[in-house]
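Heads up, one of the protein chains got dropped from this complex, but the rest are sitting where they should.
Each chain carries a letter (A, B and C) given by its place in the written order, and its residues are counted from 1.
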Amino acid sequence: MIITVQFWSYFADYTGCKKTEIETENGTTLAKLHERVCEQFPKLAEAKNSTLKAVGVNYQDDDFMLSDGDEVSFFPPVQGG
Amino acid sequence: MIITVQFWSYFADYTGCKKTEIETENGTTLAKLHERVCEQFPKLAEAKNSTLKAVGVNYQDDDFMLSDGDEVSFFPPVQGG
Amino acid sequence: MKTQLTISIDPIDEAALVKRREMGDGMGAVVCFSGVVRGREGHASITAIDYEAHEEMARHQFGLIFEAIEQRWPVDSVRLVHRLGLVPVNEPSLWVEVIAPHRAEAFAACQFLIEEMKQKVPIWKKPLPA
Partner (left out) sequence: MKTQLTISIDPIDEAALVKRREMGDGMGAVVCFSGVVRGREGHASITAIDYEAHEEMARHQFGLIFEAIEQRWPVDSVRLVHRLGLVPVNEPSLWVEVIAPHRAEAFAACQFLIEEMKQKVPIWKKPLPA
């Protein structure tokens, strides 16, 4: 299945891209996808523990089961205001 | 000595006047003056425990010693805002 | 700390007050409060509240509260307007603005100012029944 992945704020500087598509097997969890992108973009791994993860417009837990076409966002702590 | 006494808010309705002068002996305390006006205006006595007392622009305690020419205010709890 | 105190029978023009705001260097937070006359006092419908003040003492007591704020928080500016006389329902009787470096102290000082006022500043209200 294909997952769209977006990186926000300085995570896009870490990866050199704002958006990418990742092909992964069915049954991939959000945590598994996160590990996968950390392997692909090693600077992201340094911020792994403080990374926020969303699918679409909602935050999701590590064990969230991804579906084909999901839009996943990875980003650092938010700073609105 | 002469003390100017002002009544504010519905205390002026209780007394029928906003301002009066009271002649009293030297060494009169604020509490003593309060008792005196409560005798003169019995409706004030009903509100005695919730009455606020000021001399000039400052709140003062019961044992405050009055001086000739002092301006004393008696009023109910304040309600600004 | 800059302070500006207005006690007046004029309507409170909040937009004009906002336009005249001056932000000091390094100030990140502005908290404003408007107290508006409601259509009921207790169980009765009213059309307005008539505000009376012992104005000289009110000014002095506001000054004491401003000093307490200055000692307690790094507030840069306090502006307060209290309207007197007849204030119709749905119009503000009170407007307060506190400017500080950060929001926690701006909120704390603004709430403190209003609570202190309600204990100490000699202003009274007489509701006008509908």
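By definition in this document, a residue touches a chain if its C-beta (ideal position, glycine included) is under 8 Å from a C-beta of that chain, and two chains touch if they have at least 3 such contacts.
Remember, it's a predicted structure, so these values are computed and weren't measured experimentally.
Put simply, the missing chain touches A, C once the whole complex is considered. Interface note for the absent chain: among C:1, C:31 or C:84, the touching residue is C:31. Only one of A:15, A:28 or A:73 touches the chain withheld from this view, namely A:73. If you put the missing chain back, the residues of chain C touching it would be 14-16, 18-19, 23, 25-40, 90, 92, 101, 103, 106-107, 110-111, 114. Looking at chain A, the residues touching the absent chain are 6, 8-10, 52, 54, 56-59, 73, 75-76, 78-81.
In the analysis below, only the chains that are shown with their structure count from here on.
Viewed as a network of touching protein chains, the structure does not reduce to a path, ring, star or complete graph.
Taking the CA centroid of chain C as reference, the farthest chain centroid is that of A. Compare each chain's C-alpha centroid with the centroid of every protein C-alpha atom shown, and the nearest one belongs to C. Separating the CA-averaged centres of chain A and chain C is a span of 48 Å. Chain B and chain C have centres, each the mean of its CA atoms, that are 27 Å apart. The set of chain A residues touching two or more other chains is empty.
Shown for chain C are the residues in touch with two or more other chains, of which there are none.
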